[in-house]
Every structure is written in structure tokens, then in C-alpha cells.
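Note sheet for the following structure.
One chain of protein is taken out of this complex; the other chains stay put.
Chains: A and B, in written order; residue numbering restarts at 1 for each.
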């Protein structure tokens, strides 16, 4: 995972661009991706696919020479800036400069998608060097017909019902946002490919944010009805505990499973409602007319967000590893969750079936024995029982599986 | 509005009485009222229409002459007092005297409806003048066949569904309770008559409290099913902020609209549950077997309530004007409320349709854009979305109307 980030983080990925295509090509060598190509101008619901954008050169110069040059750092130029070659006043220039007072030595990330405008991004501390009255601004950028590309890995399971796993790949020259999510998702893809007894099918997508999801879904509407749940991954390499953002529905199976797994496996974490922690493609997948419950897992917030400080130095291998394990555990719980239905009447004679758990072996479970066997009425799945009784999903699963083996319950 | 109160407040209006009829006649000259006449003794559900009550004279005298005389103030005699001409002891007399210690110089309002009893109302400070042992009590009152009268203005709209607006007119010799509500309702009637694009039909009623509503509805049961909502008006001229009393159902469209309008248009106000602020005809309209959600708007409480101090001096023109505007705004919102249904898929491309609202133009709206377009699933009307997101009804209405014009939503 770390290598992928290290190899790709300096590329100037943009919605439709050469560096984006090269990054997707790189992933294709690890996973057998199907690449969807959707031409510029294609109508996608209320949107359309933008033109490709390429930059040959972009700089600001004054009498002393170039003071800002995109060759020094891709983030110096706001994505999708329109071309210009003009001498303008300082006052006019300042309207087009972004900087970040909170991190004065970092170049912020900015973009002009759909705005027909241009901009440069500058370290806040460099603003004081703009002492002259006029500046020569050159942006040699080109907008042309291109193809928006989406990388898809489909892993077939027993059911047609699909879990969609998404990471976006369109953020230029940064590491944690968005390559850390991409790298973890690549490993999860490898892991799923190795399994041969999956219950659900899985659709893993690498795409440009928002327009990528809209383009994919609008061109593949027939897939939506089989999409049961979604999971968005991003910002997983930095040093912070995990944040779980619930789906718009909030109380679905994947919400409950993710919360149970994170609660029983992580010392610290936080949870938040839809769009209250981070904003990404869940607004498309879980949005109007689609509405697939999609949770997000990240390590938001982190101070280097959307600046040139978001580089390989803030990525820790063990964080990526821990996040991967967490997501795999959530998927494992999702695969194994079921609704037990009682086949016995009366309180079952636990000791006779080896179902008695002594408090000396597991105090928490011991206290719950009676409450557990009252929950086999077909109203609640394992995760819902676990939630009600505040038990670890996997501890409860193991115990209920014993009822299943004793034929005291069956799966609904 | 002020003139109506000034012209009528000294009349001795009672359930069925000459002064009541004259007051209704006065209103008839302003609005084209239909007058319903229901004879004494008519069965009205579990009630019946009372006899007319007229007083020729009523006084209490001792050796020094008359000490209380209804000629001095109509409130001196409790409404519907039975006739008497008798010398009685002070002890006996005291059982029939009402006074108000809190307002010692005011004559309180009292009534003996359905009680077959008599009473006088006296300033508390005057009680000390009752120093003699015996008193001559004379009430020359007459109970006779009459007609309970109800004034009705019907304004036809596009729909058969009717909004009922009610004020009672039976309180003798007071100004704020009940003529201020009557005067505001007269002006609202004029306003509605001028409109030619009303969605709802309106039924405006002036009647004696409780028995008037029971008589009207019991004799016109076929109208009930078209009555969608009701609004009761009273005590609107005094100096206090508005009180909104919710309907019995509490969460209906008119409750939500009234609360939204009052919240976004009045600095101070209070709200309360059904019958927790004031008690009037909403117990009939919103009561057993009828149950039309009826809210009440008043400026309750005020210290002069039900005394001779409730006269023209406590009525302020600007209060009446403000109350009228508030009620008209509630009706306007009711007329314009609708349920938007989404016709787009995915998050709409707001800027493309001119639906983007910059935070510099409207910060409150800007923060809610995303939450607004998630609410077009047909579950919530404009007022319900406004309530959820804590927005002004009319601000939200204007914004959602732009989606309507762009054909991104349609009306349910």
C-alpha cells in the first residue's frame, strides 16, 4: 500500500487528465480492472462529462523573473484553470491567488471545475514577496475532448446483491487525500479475489470524485437495484483514530455492523451522521434517486488536509494496515450476519446442549444468556442482537452458531 | 378595526339578546354576511339553544338608595340572571356577589348560563359599603323565545376544502375579549373577498361562544367533512406578544405553518398545547366527533381580562394591525404550501441551473442547499422541510420554486 502512494502521489491527477490515466494504469497492473471510458460532453443525469485538461506551462513573473511556477509544484496551479497570457495589476492578481494562513509554508489545493476561471496557489508566507505593481501571468492550459475513466473490479459472490467499495483518484499531488484510500482499497480487492466462498458480490471502483460516480451510475443504471450497501474509503494513512460516517439511512445493517466492529476493536473512534464528517461520493451513491446506504471510513481530520504538506511523510504503514484490517473485519461480519429463528419452545435447557456459559469463562456473555435466547424470534439479525445487548458481533456469532449446530435455531 | 370596537364595546351582548343582534347587524354592513337563525329550544347534539334574555332594570338598594345599578355598567348584572324582587339579608346577598380582589376598582364579568340563578358583580373596594343588615334586590329580567344568530361569510376558492375562521361576539361590555378578535376577522374577511386566486375556500363565522359553534355545526353537519383547518381569533388589541395555541392534533399543516410564520416574523411569542393557553370554540370545532384541527391566536394573558377595565383604553391600533398581518401571512403560507417531488437523479448540478446560493448572499440557505435537495422525495411539504432545517417558510418556498421552474421538481 505504501509503495503505491509513494509511486503516485506526485502526479497531477485531475478529473480527466493524463496523470489520472497513468495512475489508473498503475493500479491495473495490480488488479484486473475493467476500465470504463466515458467521452467528454456525455450527458450524465443533470451533469455532463468535462473536457480533458492539460497544462504545458504556468507561471507568474515580474521583472525579477518567475516567482511562481507550476514546475516547482503541481499544486501551484488551480485545477482546470483557463489559459491566460497577460500583464495584470497586483490588485487583479490577488483575486486569483489562494493561500492558507493556518499553514503559511504550504501550498493549498484549489480548483476551478465548471467555473471558467483561473487561479494560482501560493504559500501564505510568500505573499509578502509580491511587492511590484504588475505581473505577467501565463497559463498555457488546454481543454480538449477526452475520456473520463473509471476502474472497476467485480468480484462475484453467491448472491447478485452487491457491496460497492469506492475511492476517488482525482486529487493532484497529495498522498493521504486521496491515495491512502485507493491503496487500502487495492489491497482489499486483492483479498476478496483470493476468497472463494463470498456471499455477496463486490464492485470496487476507482474514479474521479462526484462526476466519476455520477458518470458511472448514470451510464449503468441497471446495476443500481442490486447494490445493497456501499463503503467509501479515504484519508487512512495519517495519525488519527478512525471516523465512521453513517449512511443517510443510518440504521441499516452495514451501519450497525461497522459501528459494532469499530467499537469492539478500536480503543478510540468517533462516529457521525451522513455528511457531518466528510463529503465525498456518498452524496451520489446515497443521494437522490439512487440511495444505496453508503458509510465512509477515514481518519479525518488531519492538519495537512488539502495542502502540499499532505505528502508521503505523513503516511504511516501501520495505519494503512490497521485500516485495512478494520474494513476486512466489517466485510467479514457483513458476510456472516444472519437472522436466527427459534425452533424450540420454552426456555431451552442450556446445559443439556452445552450452551451454558459459566461466568468464570465469560462474564459478559454469562449475564446475557437469557436475553440472547429471547431474541430468536426472527425480528433481529445477529448484529441487531449484539447492538441491543452490547456484545461483540463475533463473540455473539460464535455463540449463536452453537444453537444453529444444535438445530435449536435456523437461519431466516 | 379600532372603530368597530369603539362603536360596539359598550353593548350588553349575550348569547341570545338584542345587543348581540345589533352588533351582528353592524358587521353585516361591512361584510356580506349570511345570518343563520336558530330558535330557542332547538336540539343541538347534547345541548339546546337557550331562551333570549333581556333586562329592564336591576339594582340593589338599601335605606340610602340604590348602591348597585346595571344602568351604571352592564357588567354589574351577571348574564342570564333570573328575576328577583326581594328583601334579603346581607349574608344571603354576599353569596350572589362577585368581585375581584386583584383589581379592586373593576367590575368583574360573571354569568349564570344554564344555572337558574342570579348574581351581581361589584368592585371589590365597594364591598365595604355593604354595612346594613338587609337589602332590596331587584332584577327585572325576562327569558323568552328567541333566535340564536350566527353571521357567516363564505369565500369560494378553487377547492371545496374549507378553512374556518371563528371569533365569538357574545361577551358584554368588553373590548379586547371579544371584539378585538371580531374586528381583525372582519378585516381578514375584506381581504379575502378581494382575492381572486384562492386555493382554499374560507368560512368566516361570528357567533356566541360554545353554543353558537355547537348550534352551527349540528345544524350543518354536511359541511364538516370539507373543513380542513380552523383558526380562532381573540384578544388581539392589548399590549402583549402573540400566543399560538396548537390544535388538538398539534402536528398538522396549519400548526406547522403558524409556528414557522410566527417564529420567523415575531421577536417574542409563545406556543402551547390545545386548551393550555385559552379555552374557546376550538373545543367544539376540534372536539369529539368533529375534530377539525383548529389553532388559536391571541395576545393572552392581559391583566384586565373579564373585568370592566377591558375597555377601549387598552386597545392599540398597531397591535390589531400587526395581528391582522400575522394571520394573513399564515393564510398566505397555507395557500402556497406544496410537496415537491424530485424529477432528477443524483445530486443536481446546482450552478448549471442557477440554484447555487453563495454564502455571502444567504449564509443560512447556503449551508442547507444539500439538505434541501435531499428532501424532495414526496414525504415532506415545504413547511415540513422548513421545520426540519429551521428555515423561513417563504425563503424556502422561493428557493424550491426555482427547482419547479427548472422542472427539477414537480408538485405532488
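Keep this in mind: contacts are C-beta pairs under 8 Å (C-beta built on N, C-alpha and C of every residue); 3 or more make two chains touch, one makes a residue touch a chain.
It should be emphasised that the depicted structure is a prediction, and the values quoted were computed from it without experimental measurement.
Engineer: Looking at B:26, B:45 or B:269, which residue reaches the missing chain?
Structural biologist: Of all options in B:26, B:45 or B:269, contact with the hidden chain holds for B:45.
Engineer: Would you mind spotting which of B:38, B:214 or B:257 touches the chain that isn't drawn?
Structural biologist: B:214
Engineer: Looking beyond the chains shown, say which of A:117, A:370 or A:398 touches the absent one.
Structural biologist: Only one of A:117, A:370 or A:398 touches the chain omitted from view, namely A:370.
Engineer: Since one chain has been left out of the picture, which residues of chain A touch it in the full complex?
Structural biologist: 342, 344-349, 351-353, 370, 373-374, 376-377, 408
Engineer: Which residue numbers on chain B touch the omitted chain?
Structural biologist: Contact residues on chain B toward the absent chain are 44-47, 114, 210, 213-214, 217-218, 248, 275, 283-284, 287-290.
Keep in mind that, in the parts below, only the chains that are shown with their structure count from here on.
Engineer: Between chain A and chain B, what's the gap in Å when you average each chain's C-alpha atoms?
Structural biologist: 57
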